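The complex appears here without one of its protein chains, the remainder shown in place.
Then we have subunit A:
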Amino acid sequence: MMISQFFVLSQRGDNIVFRDYRAEVPKGSTETFFRKVKFWKEDANAEAPPIFNVDGVNYFHVKVVGLYFVATTRVNVSPSLVLELLQRIARVIKDYLGVLNEDSFRKNFVLVYELLDEVIDFGYVQTTSTEVLKSYVFNEPIVIAPARLQPIDPAAIFTQGAKRMPGTAVTKSVVANDPSGRRREEIFVDIIEKISVTFSSSGYILTSEIDGTIQMKSYLSGNPEIRIALNEDLNIGRGGRSVYDYRSSSGSGVILDDCNFHESVRLDSFDSDRTLSLVPPDGEFPVMNYRMTQEFKPPFHVNTLIEEAGRLKAEVIIKIRAEFPSDIIANTITVQMPLPNFTSRASFGLEPGAAGQKSDFKETNKMLEWSLKKASLTVVFQIVGGAEHTLRAKLTFSQEFHGNITKEAGPVSMTFTIPMYNVSKLQVKYLQIAKKSSSYNPYRWVRYVTQANSYVARI
């Protein structure tokens, strides 16, 4: 498990951070790496895989907020170990800097080097725990204002829509103090569910899966123990039954296919009362990851129709129905649909009933123009629970087409975020902080969010 070098490159290939631990890899590895990643194949679409070998040097990389986190080694190491390590390094640095981007890196490079020296020594991983590192790391971060949150940042999903959330809280450094000089006692527990659904052309669900995470970020002083209680009717594993056998899962209770836990989690009473206990280390970390294929009600129903309307013309109708309560608002919804290659023009129309959404659809028109270059249809808007929206587009083709037009277009894919809603019905029943003082009452934020991972309707 020896790492030779670690470095971070910007999207343009600039060297942001570079550390050589074992002096085994010849100079120029950053250039070699970048050239390889940029020109992986003549075919520009093919992305370089996260691991490749050039002249006996193995390069590992993960992309985080548009930066390349890279490790090199000559040894036949465990690939998961290195990739996991790179993700963790990114997380530790984010814990410290609050915001992870090129600017914050450059402003804090001494601190980053300090961290890197404690995380890896002579190629061997020492620790990636922000908690442990706090006692070894002394530079203080120069905190960058989170001017614009990266969309990949999990914190970003809470800043839109849900006003109750202190949106910037999750972007503060674990070590920096508030301007007021004192730290706010608070803890965030986020239940983030990414859902994947594929609908057949006739509207049936072909596959569905929920990938969930209970994410925690604690700013509690003195590291008190915490107990999290989940649904009592929670079941793990589906016995001998086939994972996709929906009929047998219609009973009550939340049934997870499988889950795993952070190393700080103790499961002593998990089997009896479904509680997890842990002393949360500093920094952000997943308490529990889970996977579920139990049947659930998809939040959106999508209906698509594409029809030829005379020579060189066709019409597309996309109907979206929100299948969740009306006090919930889904946002950052995009609907995308690849159109036939020979589409030269698309005009876009709304049903007259869609008043109130107009401002959103102005942006839509812009998106449409942009997206037509890629021969696909894109719409961005917001939907209130229970509502139904129809989008119509008239297409004009540049050449005549014979055959089945449905083979040339689609599938329709959706992305969305639904704050304060989760489809699995997994819940944090309570969050107990074991600290004796009665006056101690830190802020506890338990937040739910559902996001589309791969939400596809075939036509």
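Convention: contacts are C-beta pairs under 8 Å (C-beta built on N, C-alpha and C of every residue); 3 or more make two chains touch, one makes a residue touch a chain; residues count from 1.
Criterion: contacts and distances are computed from a predicted model.
Of the candidates "S5 DRBM domain-containing protein", "Beta-adaptin-like protein", "Eukaryotic translation initiation factor 3 subunit B" or "Propionyl-CoA carboxylase alpha chain, mitochondrial", the chain left out of this view carries the UniProt protein name "Beta-adaptin-like protein".
The hidden chain makes contact, of the residues A:Gln87, A:Asn331 or A:Gln427, with A:Gln87. Checked against the full complex, the one of A:Ser10, A:Gln126 or A:Asn303 touching the unshown chain is A:Gln126. Subunit A residues in contact with the hidden partner, per the touch definition given at the top, are 1, 23, 43, 45-51, 53, 55-56, 58, 61-63, 74-81, 83-87, 107, 109-110, 113-114, 117, 121-122, 124-129, 132, 136, 138-143, 176, 196, 198, 207, 209, 211, 213, 237, 242-244, 257-263, 286, 288-291, 338, 376, 403, 407-408, 411, 413, 453-454, 456, 458.
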